[in-house]
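With one protein chain removed, the remaining protein chains of the complex are shown where they sit.
== subunit A ==
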Amino acid sequence: MSRGGRGGFRGGGGGGAQSGAMQLVSFDLLKDLGSGSLFNVQTALFPEMDVPMARKPNNSEATQWKHKDECIQLIQASPFYLVPPPPPPDIERYSDRYKKRKTKQSLREIRSDMDYFPEELHSILDPNKRKRRKMANGSGDAYAQLQALMEMEGKDGGEGKDDDEDGEKKEGDNPEEDYGDDYEDEEDLVDDNDYAQNYFDNGEGDDIDDDDGDGGDYF
């Protein structure tokens, strides 16, 4: 059995540390060959070890694992377990029709009390209070910002200050629907692709004429 002689794959490199030609051999074949093919050198890191086998699980342990498994399934089915969305399909495959992802309950549908969330998040969670968020962000003009501040102070006394802080710190606490807006903002900011145009010469101008390609592009 491949478990026998050397210490098995427990401490070893397994999938990562394969040598050149070995990368093409599939793992199943490797198991049959035994680990002698990877571990030809006896080093201090991987000494010969006699790994003891664990006792078989007794009845109560087997039932405990079943319960734990159910628990894990429950958690994964709950709306709190966030997974990244799957990549968009490149070509249409036959198995697509069998691989539909079950839509989970979304986080918004969970009944919760606003009291339990810190005050800074209230405007985000409750869609009614959203409008004041982006005030301090928009114009770079100092005068316009001052104007906006004065207006808001006129509208609602002391609360204006809180909301300004709200608008300014919109880092990690964005809910799902605001995520799209932020993403767009970031993309707009990174419009200056002139670097690629200016400095990355793809080797096109090399053969023809040195002066022509790179002439006026270095600012």
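Quick note on the criterion: a residue touches a chain if its C-beta (ideal position, glycine included) is under 8 Å from a C-beta of that chain, and two chains touch if they have at least 3 such contacts; residues count from 1.
The working rule: contacts and distances are computed from a predicted model.
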Practice prompt. Just go with whichever of "DNA-directed RNA polymerase III subunit RPC3", "Tubulin epsilon and delta complex protein 1 domain-containing protein", "GroES-like protein" or "pyruvate dehydrogenase (acetyl-transferring)" UniProt uses as the name of the absent chain.
Written response: "DNA-directed RNA polymerase III subunit RPC3"
Practice prompt. Since one chain isn't shown, list which residues of subunit A touch it in the complete complex.
Written response: 9-10, 14-15, 27, 54, 57, 61-62, 64-65, 68, 95, 98-100, 112-113, 115-118
